[in-house]
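Only one protein chain is missing from this complex, and each of the others stays in its spot.
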Amino acid sequence: MAPLLLLTLSLLAYAGGGTASLLLGRNERAAIATAGLSGAAAAVLGLAASLPVVIAGAGPVFDAAGPYPFARFVLRFDALAAFMVLVISLISLVTSIYSLAYVREYSGRGVGAMGFFMNLFIASMMLVVVVDNAFWFLIFFEMMTLASYFLVIFDRDEKSVSAGFLYFLVAHAGSVAIMAAFFILAAHAGSFDFEAFRHTSLSPGAASVVFLLGFLGFGAKAGMIPLHIWLPSAHPAAPSHASALMSGVMIKIGVFGIIKVGVDLLGGGIAWWGLLVLACGAVSSVLGVIYALAEHDIKKLLAYHSVENIGIILMGVGVGMVGVATEQPAVAVLGFLAGLYHLLNHAVFKGLLFLGAGAVISRMHTKDMEEMGGLARRMPWTAAAFLTGALAISAIPPLNGFVSEWFAYQALFSAALGGSFGVKLLAPVAAVALALTGALAVMCFVKAYGVTFTGQPRSAHAAHATEVPKEMLAGMGVLAGLCVLLGLGAPVVAPVIGRVAAAVAGQGQLALAHGTLVAPGSLDQAALSTPLVAVLLLGLLTLPLAIVGYFKGRRSAGRRTEGAWHCGYAEDPHMAATAGSFAASMKVNFRPLYRVRTVLNHGSEALDAGLRWTTAMATRVEPTWDAGIVAPVTRGVQAVGQQVQRIQQGDFRVYCLYIVAALVVLLFAAVR
Amino acid sequence: MDKLALAAILVSFIGAGVIPLLPQKAAKWVCQAGAAIAFLFVLILTVRFGTGGTHATTTTLLSVGDIQVFGLTVDSLSVLIGFAVVFIGFLITVYSGAYLNAGNREHPDSGRRRYYAFLLAFIGAMAGLVFSSTIIGQLVFFEITGACSWGLIGYYEKPRALRSAMKALLVTHLASIGLYVAAAYLLLGTGSFALAGMAGLGDTAKVIVLFGILIAAWGKSAQLPFHVWLPDAMEAPTPISAYLHAASMVKVGVYIFARAIASSGEVPPVVGIVGATMAVVTLIYGFVMYLPQKDLKRLLAYSTITQLSYIFLALSLASLGSELAFKGAIAHIFNHAFAKTLFFLVAGALSYTCGTRMLPSLRGIMKRMPLVGIAFCVAALAITGVPPFNGFFSKFVIFAGGFEVSGQHLLILPLIVLAMIESIGSFAWFLRWVGFSVPGPSSTEVATAAPLPVAMQVVLVTLVIMSVCSSFIAASWLG
Amino acid sequence: MHGIQLVNALAGLLVITSLLVIEAKKPATSAILYALQSSVLVLVFLALAATTRAHELYVWSGTAFVTKVVLVPVIMYRALGSLHDPATPEGGLGATRALLLAAAVVVLSFLAVSSVQLPAIAELKPALAISLAHFFLGLTCIVTQRNILKQIFGYCLMENGSHLTLALMAPKAPEIVEIGIATDAIFAVIIMVVIGTRIFRTLGTLDSRQLTELKG
Partner (left out) sequence: MALLTLLPVPLIAALVQLTACHFRPLSRRTVEAVHLASIALVLVLSLLTVRGVAVHGPVTALGHWLHVDALGAVFLALIGVVGFLTGLYSIAYMRHDLAHGEVDDRKLGVYYGFFSLFLFTMLLVVTANNIIMMWVAVEATTLGSAFLVALYGKRSSLEAAWKYLVICTVGVAFGLYGTVLVYANVAAAPVGIEGAAFWTVLLQHADVLDPTLAKIAFVFVLVGFGTKAGLFPMHAWLPDAHSEAPSPTSALLSAVLLNCALFIVIRFDILVSKAVGPAFPHMLLLGLGVLSLAVAALFVVVQRDLKRLLAYSSVENMGLIAIALGIGGPLGVMAALLHTVNHSLAKALLFCGSGNILMKYGTRDLDTVKGVLRVAPVSGVLLMAGALALGGMPPFNVFVSEFLTVTAGIDAGYGWLMIVCLVLLTVVLAAFVRMIAGSILGASPPTVAKGDVGPLALAPMAVLLVMMLIMGVRVPAPVAGLLREASAIVLATEGSDALALRMPWQNATTVTLAEPVDAGRPTCSPNALRRTEIEDHACSNRY
């Protein structure tokens, strides 16, 4: 079937399922099932629609009249859009399955509405990426935010409401910036169609303004530092499957938008745009991971990792943009490849991690890792899935995270080889940042996994936790499998994404795979075979086990199980490293960077103070109109009136004199 | 078709004249019936106009010599706004019937004849103004709406209410001097009161007429420096605030300005520049005044002021040559009417059920009254311009028009940017209150709320639907 | 003596008599003096009639005699008999100041009249000036006197002044006009007396300063 038809069906399924879920509100089981199943079905349709286009590298365009003459409803299902639809559908499929069980947690709190907002959220994300008219783009962009806002505030407590406020505000401000960018384009193009934008050439100044506005707006959506402030509070507040979508997919819309504006609409243009993106990406990645390390709240930790990973994606995109601007096709394609690959990967493993966190939280009823511990024994499947995700996000080969980060390195290095001074300077620095990020991410996930799943339970909930239902496990399982597949299958996947990247860069295809090898353009530079790595690693794992087995002595068997103070080896919850102790050294070493965050918080305090001052001023100004103008005028008129009343003082003899006076004055006027 | 418009106007006035002669119990029904009939006429007119090829027609009803004194214009602009005004008027009469009773917790009342008579007369005056083809017709109905507003603001007869009523009347009357001057100039310049003649005026006369109208419009639409009356006008019963001070009467100003702009052909740019600047100044002032407001209605009053500023901004842009902005302005008049009415009626529902409209004591509405909670959210989002609610669509078009014009007039660009920033700010502020009031556990006032009468529920639902749909109606109507 | 000079001289006499009316201590005396003055006015009319050969003026002088010399003084005299308010101060200006004021008014009137360019009254200008001055003296009486009865005299003096002006400037006006004016005057005096009487009965005073309750 035609991709567009499938896409339409998919959208209809989301809409229908969401509405049905809302209408079924009272019947919660049915609502949950409707929303979940329709979401899954729609996601499958979406996958079916997008996969062929992604593989083919190009897709159809649909055009219909809108309510306003300027608002033509144009859908453009090109490679990038299809790729985004693919990512969305993938995560949506998983979360929909996951939700079948997970949402029961929320029964009695309006699960019908939750299903509605979820489906609306997904549908609007899909529309954002495929629509090709600025007007509709903004509408769907805002609807996406709106739907997710309601998911964020779903708990209706003060914390989630304020998180939702911050989230929506930043997103809305961003959308207004984007709107402004589009208006400038439209003013030159005379139309709101993206197609017209593409064929408009702006002066460098105007183009830069447009790009900066778009970068701000989409960067805010992407959660890029310093526009990330909303993210660590909003993602944790939402239900976990929504967090998975937000973190896994929605923030990618921001990246998508940056590519859209910078490359697609403005045509790549100027090199410093790419450098700006690159620099922001580097900063985001390092700071994101450092902040993540300090978090004890498991979902907040994951949220900061999203900031980090957005940084990595942006590094790739930045390099891609530099490549386009400086007309280095290989660098461009490689950069976008790295970015898009990581985009996909991050969606998968971050989705997995959030679902895992959701599974844990659904049993623990807390997000604080300090109260967890030893869950691996009680929730083995969840633990395994979480571990896979953790390994993937830490870029441990042969999982997918490693592949895309490897591409990112390659992109940075090849960019550093050519190009201007700025690129030469910045690319290696970014590479170093990437390395640092990778190292810290490993540390962070050692902490996250270790503290949560290993050791002794640190609370009653933790001690009595049970495995989560099958639907949830199935969702996580799919994603865990994908982590492996996208890693091991890199030789197959990379060329496909490469085609998308090439389409984005407007360049020819780059030869990326040679058998089981993945190479960034040319074999001379570097090559990677994830299957081989996997085999080697398996071997590496088996070898120590064999050695241990061989040297297994009596000592370990005769270990005393007494408490430590009784010279035994029994574990005690207090012995395990806690989340806090893990990060303590980091906190000391990176104190200046943490202070940045404090300063940012101070920034919001300054904003608060400003607001208070303005409010105080307004309070004072408001009555001054009455007190300063209305009252004086009325009182003045009254006072003048009372003065004038003296004319009529009562003595008619004086009145007679008035007449004489009038006569005299008028006579003078007459004979004058 | 002009017969239908005339019938709608006359039905309302006749009904209003009859009400004082009837017993008090009948007043409510006569008022609702009158409004319903008027709405029916306008509805038929709308449908017939929409399907009948949309020819603009002007009929002269009263003329002396060759001077057109009063006539009716039926064109897409007047029919659209007329529909909104009479439709909302009808909804308000329905709502009022339920609102004005002894069960009202804030203002227990029996619904006196005066209320219904003024309300119905107001509907007629509003329809008359919208369909009027001459400036003198506009002036007359302008003044009548002012008088009705005076009668209704002071309805509760508290000294404060009476003072506010007087303030509203006098401030708008003072501003109407501009319209007097404009009408005189138009007559002297063209020998007719017909607005259609404005295009034929010389540049100086046109500027004088337009500024006259603009000043009157500022007064009626509560723009700086005439805005002082509107926040105080919130002493009126809430349905009145909704109708007069959000949906219709304050739109008189922008409407007459829109008509003038539409009729005057080429407009000297000074009008647009002054109009846009004042609009943005008001916009920012209005926004800053959101901050200290604790009374929901007062907050809404300032919000009305800023939204009207948007319309003024759009009309000024239209006068500078942007057709897009003109459509945006009209659509915004239409959309904002529904959204703001909804918001006011939500406030009314809250004060009816909870006995207060002070925001800090209204929490957890969703839990106790889901319908009101949803309406609250929809209204807030519609007003602040979040898609898919109606406010976004018209605001978008207005901004688009602004960028379109900014090429020729450099001053416009910073103004538009300021307006966009204000739009974010006002969004933030309303979102804050939505977050504060709608979700979460109920406060005592909300938890012990009285049930909401069915009539009020029906009206709220209708308006919620319109808050989503109206922009599409406006869009398809204006083409 | 030439007719016109006679007229002018008699007119001068009018000013003096009017001053007497104003400054008379007792209202009753004023009534008598007013009769005296009115008879001077009748003489002026007669002189004027003779000079200008305006036969209408004979009728005028007749009516003037009846109303001003007979009726008004009688009415006033009778009214004053019943109204006596010792508490009301005489007010007034005192003889010296009254004289000075009269002189000033006359001078001003002469100045004013000198600019009038009417051939018919070219020779009667002194009389005309005096008639004007007379009118203003009446006004002065109203303004300066506190006793409301004196104000009635003030009105009568004004009446005489304007009457003289009329005679000087429009000697040929129809008799009926004159009758109308005279009727008005007599009725005005009657009504004033009636209301003045009622004021005295109700308020117990004739002091115009007591009549300042209505103000603002």
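Lettered A, B and C in written order, each chain numbered from 1.
The rule is simple: a residue touches a chain if its C-beta (ideal position, glycine included) is under 8 Å from a C-beta of that chain, and two chains touch if they have at least 3 such contacts.
Quick caveat: nothing in here was measured; it's all calculated off a predicted structure.
Under the touch definition stated at the start, the shown chains contacted by the missing one in the entire complex are A, B, C.
Considering B:147, B:281 or B:469, the position touching the chain not shown turns out to be B:147 (whole complex). The omitted chain makes contact with just one of the residues B:1, B:33, B:184 or B:455: B:184.
From the options A:584, A:627 or A:644, the residue with contact to the unseen chain in the full assembly is A:644. Interface residues of subunit A facing the missing partner chain: 634, 637-638, 640-642, 644-645, 647-648, 652, 655-656, 658-659, 661-663, 666-667, 669-671. Think of the hidden chain as still there; on subunit C it touches residues 115-121, 135, 139, 142, 148, 151, 155, 158-159, 162, 165-166, 169-170, 172-174, 176-177, 180-181, 183-184, 187-188, 191-192, 195-196, 198-199, 202-203, 211, 213-214, 216.
Across the interface with the omitted chain, subunit B contributes residues 20, 62-67, 69-70, 114, 134, 136-137, 139-141, 143-144, 146-147, 150, 154, 157, 162-163, 165-166, 169-170, 173-174, 177, 180-181, 183-185, 187-193.
Operating definition for what follows: only the chains that are shown with their structure count from here on.
With centres set at the average Cα position, the gap from subunit B to subunit C is 70 Å.
Per-chain CA centroids place subunit A at a distance of 105 Å from subunit C.
Chain geometry summary: the mean Cα position of subunit A and that of subunit B are 40 Å apart.
For subunit B, the set of residues touching two or more other chains is empty. Here subunit A touches subunit C in the complex through residues 645, 648-653, 656-657, 660, 671, going by the rule given at the top. The part of subunit B that touches subunit A in the complex is made up of residues 167, 225, 227-228, 231, 288-292, 324, 327, 366, 381, 386-388, 392-393, 396-397, 399-400, 402-404, 406-407, 417, 420-421, 423-424, 427-428, 431-432, 435-436, 439-440, 471-472, 475-476, 479. Across the interface of their complex, subunit A is touched by residues 115, 139, 142-144, 208-209, 211-216 of subunit C.
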